[in-house]
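Input: one structure, supplied below.
Only a single protein chain was left out; the remaining protein chains are all shown in position.
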Amino acid sequence: MIARNFPLLTIMILLICSFIMPIVKEAKTFKKLSIISMGASVVLNISTLIYIKYDGSFFYRVGHWDAPWGIELHIGMIEIIIGILFTLVASLVIWYSFYSVDTEIPKEKIRFYYLLINILIASLLGIVYSNDLFNSFVFIEVSTLASCGIVVIKDKKENIKATLKYLILSILGSGLFLMGIAFIYSITGNLNMTFIHNELAEIYIKYQNTILISLALFTVGLGVKSAMFPLHIWLPDAHSNAPSTSSALLSALVLKAFVFMLIKILLRVFSLEIVIQYRVLDLLLILGSIGMIFGSVLAIMQKNIKRVIAYSSVAQMGYIFYGIGLGNSLGLTISIFHIISHALTKSTLFLAVGSMMEQTGKNLSDLKGIGKEMPVTLGIFTIGAFSMVGIPILPGFISKWYFALATIDASKLIYLGVILLSSLLNAVYYFPIIINGYFGEENLKGKVFMSKNKPVKELLPVLILTVGIILVGIFNKGIINAINKSLI
Amino acid sequence: MKSTILYEVSKFLIPIIQLFGIYIIFHGHLSPGGGFAGGTIIGAGLILYRIVFGEEKAQEKLKYTKLLNLMCGSLITYGILKGYSFIVGGSNVHLFDIPLGKPGDILSGGLILPLNICVGIVVSVVIYFLFNLFYEGEI
Partner (left out) sequence: MMEGILNNYYETGAIILFGVGFVTLLMHNNLIKKIIGMNIMDTAVFLFFISKGYIEDRQAPIVRGVHKGVEGYINPIPTALMLTGIVVAVSMTAFALGLTVKIYEEYGTVDLGQIMKMRGDENDDS
């Protein structure tokens, strides 16, 4: 029974701990505080998962007011899995950042960096858990500010420019999202998702245009924030200029929270039966497939390794939108599974690349022969890249396999070619990095084996993430079943 | 700025502005107003001080670390108080019920008054910081 309080408690703990950080003096103390609060939220989330496994999903009333007036949290299996994913990845990234933060961020700003990470994760958890549209909007704004903060904290020329681009497009997205809430509020008179859903089921025939407008506003608004293909232009700059730990968080978690919000709106607010009557899902399907191909094509043209991975994010977000656009429950399930697999993989890739970039340069040509100097790091990178390309057992393969099954299920066979082409394109830009890393002959001269490798202690968080990737691949059946069961 | 009139007038005016802000914060649950509005007024008083008396004097009186600690302290207080009320309300336990208060009485506002004070502190400090961000010199 007490486990019902844990989701709210995680958000409160993270927020309160974040504001203790500017007060404490010692650098060690706030670093400890950051990792302890994040670790505590992982533990709390896992105990909530155990509670949900036996007692089922529940609605949690925040404060003293009942549902239509007060704010409500809805915690089901999917939400708690994503919550665990977010807190786990964040705590591993924070752990990794202890060894790299001094080189990348000015010294007097480090405490604010950890403050921002805590606020960011708290607000993302809020987006995932909340069952109230306006509350989600506030959390979205908080997370936007915090994620802009962790990009700009490096305080270089390019960072500021990239952040401004990111901020302007994010503001556009939140404006559209708020307008969408305004439209839906004006016809239903509610902000609680469950109540809006019940209201819409009765009246949607009368207000078809309004529903179409607000659906479009929600889709485009959240599409800007989660880098749907033609609206992704802020992503490569922001993700490649940020410190590598921030890139890992932004790419792995922030995009995912917004896309999950979109899934929640389509599923919980409008319900699939209503959404299917409009062409919004087709739009998502087409944009997703274009993103899958063009994200990869653009990634091939890059010279900077971080930009390659950033564009690869665009392609992978394309998969998620594609899965939503298929419009059947298998497609949605696999989209959520892909959120998990991509979050783990992309954070691993960014951290591995970050530690390579510390030692060499940021261009692809600098990484030739890196396999001799940093075999462990390149090994981790290889596993991540294999998962992205879709080598069996790894989660990337499993989600691609099920995407194909879902496509057949929805009888849209033409799109199978898109999945195949996109996988091939993925291989085109990931394999050269690996092959040049291990066998790049011309740069191998004068390089000493393991000379630049980080100590295993510093690579441990990334290794744990890699183990997580493999575990998700092995236990995919259980995860997919759990998601599928609690969908809708 | 070196103008005697400005100097003397603001010496007289700043305390009044701040008193007015405090009045609005304290009456937030009885009349229109509250932490946000009152905090903005106090922040405006601090900004006036900064403009008229210059950077050095303002930094001496309103130290950056002190203000930051004050702000974080009130945020933590807000978080703990409101979090307590959230958790208690959400799980339906009644360990220690905060009084609901009765209309017309300042000190019976339940949680609203302390929360308003916290919001007032945070908003005034933030407004002052924001101004300094765009004004010449450091905070």
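Order of writing sets the labels: A and B. Residues in every chain begin at 1.
Basically, contacts are C-beta pairs under 8 Å (C-beta built on N, C-alpha and C of every residue); 3 or more make two chains touch, one makes a residue touch a chain.
Worth saying up front: this structure is predicted, and the values here are computed from it rather than measured.
Seen in the complete assembly, the chain not on display touches A, B. In the complete complex, the residue from A:I13, A:V101, A:L120 or A:L167 that touches the missing chain is A:L167. For the chain missing from the display, the contacting residue among A:M179, A:I276, A:I293 or A:I393 is A:M179, taking the whole complex into account. Within the whole complex, the absent chain has one touching residue among A:E141, A:E199 or A:D409, and that is A:E141.
Here the missing chain is touched by one residue of A:V152, A:A315 or A:I398, and it is A:V152. For the chain left out of this panel, the touching residue among A:Q302, A:T360, A:T382 or A:N484 is A:Q302. Residue-level contact of chain B with the missing chain is found at 32, 36, 103, 130, 133-134. Taking the complete complex into account, residues 134, 138, 141, 144-145, 148, 152, 157-158, 160-161, 163-164, 167-168, 171-172, 174-175, 178-179, 182, 185-186, 191, 237, 240, 298, 301-304, 307, 362-363 of chain A touch the chain not shown.
Heads up, the rule we're going with is that only the chains that are shown with their structure count from here on.
Each chain gets one centre point, the mean of its Cα atoms, and the points for chain A and chain B are 37 Å apart. The touching residues of chain B, counted against chain A in their complex, run 68-69, 72-73, 75-76, 79-80, 83, 85-87, 89-91. Per the touch definition, chain A reaches chain B in the complex via residues 1-2, 4-5, 8-9, 12, 15-16, 19-20, 22-23, 60-65.
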